[in-house]
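With one protein chain removed, the remaining protein chains of the complex are shown where they sit.
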Amino acid sequence: MMVLEYLRKVNFYETDAQGIVHHSNYPRYFEEARGYYLESVGFPYPKLREQLNVDVVLLSLSVEYLKPVRFGDTLSIKFSLVQSDSYFFKFKYDVFVESSLCAVGETKHCCINRENRKVIKIPKELKERMK
Amino acid sequence: MMVLEYLRKVNFYETDAQGIVHHSNYPRYFEEARGYYLESVGFPYPKLREQLNVDVVLLSLSVEYLKPVRFGDTLSIKFSLVQSDSYFFKFKYDVFVESSLCAVGETKHCCINRENRKVIKIPKELKERMK
Amino acid sequence: MMVLEYLRKVNFYETDAQGIVHHSNYPRYFEEARGYYLESVGFPYPKLREQLNVDVVLLSLSVEYLKPVRFGDTLSIKFSLVQSDSYFFKFKYDVFVESSLCAVGETKHCCINRENRKVIKIPKELKERMK
Partner (left out) sequence: MMVLEYLRKVNFYETDAQGIVHHSNYPRYFEEARGYYLESVGFPYPKLREQLNVDVVLLSLSVEYLKPVRFGDTLSIKFSLVQSDSYFFKFKYDVFVESSLCAVGETKHCCINRENRKVIKIPKELKERMK
């Protein structure tokens, strides 16, 4: 299991009137992290969409918010593919600011044909690179 | 247990290049629904913040995405407070488009003092109205 | 010239750490207002996209921010189509909170064919309703 680290500064527009990052941004950070994963394994998401006509969809999402994150913080998202079969795959994410664990999350996905949105097997070009 | 229905049109800016509502909007819809709940029980969130100096924070979030939702759809979010003690409370949400269940979600919350962000008991002014 | 009023509560997730609505939300409010315009003239945007295969694009945008808007406020957006020829059309927007003018904006648009993104004349089905 490969653990990747995705670094990401907090943008001001991601904060809310509580003075912290709004919770709805974490699913977006996780999406960015998955984009980084696909690049790291040599199959960037734009390529997946255009060459294989495949979209990745989110089936479920969970986040636990442990500590608030603020403007000026840099997030270190340590994450990995924790499960995968022919159709489905899961990622887990730990969001740190410095050594402090601020949130944990999990997402479950599958692939679909872009035309008809039918669920398909994970394309072998992607599957063989997943680790 | 009171079940509320929050109706909400999909905005174009909430869609993504898959042609569907981006998953990061559902936590925002749930937040809107909770705002509607607080109004319905007679204690709107702005009042909670200003009169009692209290913020509501999100401790955890989960969403299952069952069917895509599109621009032009009107969401019917049926939701209720499903659990509550002196400190914590949970909401469950069913997101429908017409009679079709498109997503289910759950959020867990507590209240904090706005100055020091310490967890506090649910203020009695709110607690006595919760149902 | 028809002046429409679009009412819209501020959502908490639209605020930022300055405690006010983040400026990037105003273009979204204007888009919602235009959606309301298209409904009001009897040609909702989803219908325009699906029946005529037409998209409306934004060519330019300007906003002047006069007073901050906060969570708890209800926006009254008074707006109208201020200019229109065969290809292009402009809207102007005044954003009020109660009697206080908080922002003014302007947007310029044209229509495109959804397949090839070529600029087309405003479809006559829409043009004849515009006022």
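A, B and C are the chain letters, set down in written order, and residue numbers restart from 1 in every chain.
Assume a contact is a pair of C-beta atoms (placed from the backbone, for glycine too) under 8 Å apart; a residue touches a chain by one contact, two chains touch by 3 or more.
Here the structure is a predicted model, which is why all the values come from computation and not from measurement.
Student: Can you pull out the displayed chains that the omitted chain is in contact with?
Tutor: Looking at the entire complex, the absent chain's contacts are A, B, C.
Student: Among C:Val3, C:Val57 or C:Val82, single out the residue that touches the unshown chain.
Tutor: C:Val57
Student: Which one touches the absent chain: A:Glu5, A:Glu32 or A:Glu128?
Tutor: Checking each option in A:Glu5, A:Glu32 or A:Glu128, the one touching the absent chain turns out to be A:Glu32.
Student: In terms of residues, what is the contact footprint of the unshown chain on chain A?
Tutor: Touching the missing chain: residues 9, 11-13, 28, 31-32, 35, 44-46, 49-50, 71-72.
Student: In terms of residues, what is the contact footprint of the unshown chain on chain B?
Tutor: Spelled out for chain B, the touching residues are 12-13, 15-17, 19-20, 22, 24, 70-71.
Student: Contact with the hidden chain only, please: which chain C residues?
Tutor: 18, 23-25, 27-28, 31, 55, 57-65, 68, 114, 117
Here, only the chains that are shown with their structure count from here on.
Student: For copies chain A and chain B, work out whether under half or over half of the interface numbers are shared, and give different or same accordingly.
Tutor: Interface between chain A and chain B is built from largely the same residues.
Student: Distance from the CA centroid of chain A to that of chain C, rounded to the nearest Å?
Tutor: Chain centres of chain A and chain C, defined by C-alpha means, are spaced 32 Å apart.
Student: Report, in whole Å, the distance between the mean C-alpha point of chain B and the mean C-alpha point of chain C.
Tutor: Using C-alpha averages as centres, the distance is 27 Å.
Student: Any idea how many Å lie between the Cα centroids of chain A and chain B?
Tutor: The separation of the two C-alpha centroids amounts to 23 Å.
Student: Show the residues in chain A shared as contacts by 2 or more other chains, in ascending order.
Tutor: 24, in rising order.
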